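Encoded as C-alpha cells, the structure appears first; notes follow it.
This part shows chain A:
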Amino acid sequence: MANKITLNMITQRSIEEGVAMEKGKTTPEYFEACSIVEMHDDDVKALGLVPNQLVRVTSECGSVVVKVVRGRQSLYPGLAFIPQGVWANQVVPPRTQATGEPQYSGFPVTIEPVNGERRKSALELVQGAVGMWRGDQ
Partner candidate 1 sequence: MSEFIIKNGFVFDPLQGIKGDRMDVAVKDGKIVEPGTLKSPKTIDAAGMTVMAGGVDIHSHVVGPKVNVGRLFRPEDKLFKSPHKSPTCSRMEMGFSVPSTFKTGYDYARMGYVFVNEAAMPPLHSPHVHEEIRDTPIIDNAAMPVFGNNWFTLEYLKNNEIENNAAYTAWLLRATRGFGIKVVNPGGSEAWGWGLNCVNIHDPVPYFDITPAEIVKGLIETNEFLGLPHSVHLHANNLGNPGNYVDTLESLKLAEGYTAKNDFGREQVMHMTHLQFHSYGGDSWGNFESRAKDVMDYVNAHDNLTIDMGQVTLDETTTMTADGPFEHHLCSLNHLKWANVDVELETAAGVVPYIYSPKVKVCTIQWAVGLELALFSKDLMRTFITTDHPNAGPFTRYPRVITWLMSRAARDATMKTFKWLDKTIDATSIDGIDRELSLYEIAQMTRAGPAKALGVSNTYGGLAPGMDADIAVYALNPENMPSDPVEIEKAFGRCAWLVKDGVVTVRDGEVVAEPAKRTIWVDVKVPENAQVQRDIYEHFLKHYSVKLDNYSLFEEHLHNPRVIEVNTTE
Partner candidate 2 sequence: MPKKIENVGCPYCGVCCDDLVVTVSDDGKQILEVENACAIGNQIFHHATGSERVKLPRLRQPDGTYKDISYDEAVDYAAKVLYNAKKPLIYGFGSTNCEGMAAAAKVAEKAGAVLDNCASICHGSSFLAIFDNGYPSCTLGETKNRADVIVYWGANPAHAHPRHMSRYSIFPRGFFTGKGHKSRKIIVIDPRHTDTAQVADIYLQVKQGHDYELFDAFRAVVRGHEIPDEVAGIKREKILEVADILKKARFGTIFYGMGLCHSDGRNHNVDIAISLTRDLNDFTKWTIMAMRGHYNITGPGAVWSWQYGFPYCLDLTKKDIAHMNPGETSSVDLAMRDEVDAFFNVGTDAGAHFPIEAVKHLRKHPWITVDPNICMASEISDLHIPVGIVGVEVPGIVYRMDNVPIQYRKVIDPPEGVISDEELFERIHKRLCEIEAEEAAKTEIKAAPEGVRAEE
C-alpha cells in the first residue's frame, strides 16, 4: 500500500457542477459538487482509502484538499477526475502550449490521504489566493 500515487488528471464539466453553479458558487451544493476527486477502484485501493476520505491533490503548480468519491462515470486505472471549478483550478497548470488554453486535462498529480485537514470553501480558496480572505464571518 502506497501512501502517495501519481495519476493523470482531467477536469471537465459535470451536471451537478452546472446546476450548482447556477444556484451560486457559495452554496453547499456547489461545494459538494466540485470539491471531489474521482478515481478508479484500483487506485483507491492502492492508497488504502475508504470512500469519502479526504486526500491532497498536488500538481506542478499547487495543491488542494478534496474528497474521494466513486463516480458514476468510470475511469481507467491511472486516470483521475475533478469536476471543473474552483477546486480543480487550484491545481490546473496555466501553461497553454501557446494557444491561450490552460492544461485543463492531462497533467500529472500526486494524491495522498490527509488527516486533520479540511476542505476549504470556494471563497476561502479564491479570496485566500489573492490575499482577501477575512475568515468566516
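Candidate entries met the following condition: all candidates are chains of the complex that A comes from, given by their letters.
Note that a residue touches a chain if its C-beta (ideal position, glycine included) is under 8 Å from a C-beta of that chain, and two chains touch if they have at least 3 such contacts; residues count from 1.
What you are looking at is a predicted structure, and each value in this text was computed from that prediction instead of being measured.
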{"item": "Selected neighbour of chain A [touch, this complex] from 1 or 2", "value": "2"}
{"item": "For the chain A and candidate 2 complex, residues of the former touching the latter", "value": "8, 10-15, 18-19, 21-26, 61-62, 72-76, 79, 81, 84-86, 89-90, 92-94, 96-106, 122-123, 125-127, 129-130, 132, 134"}
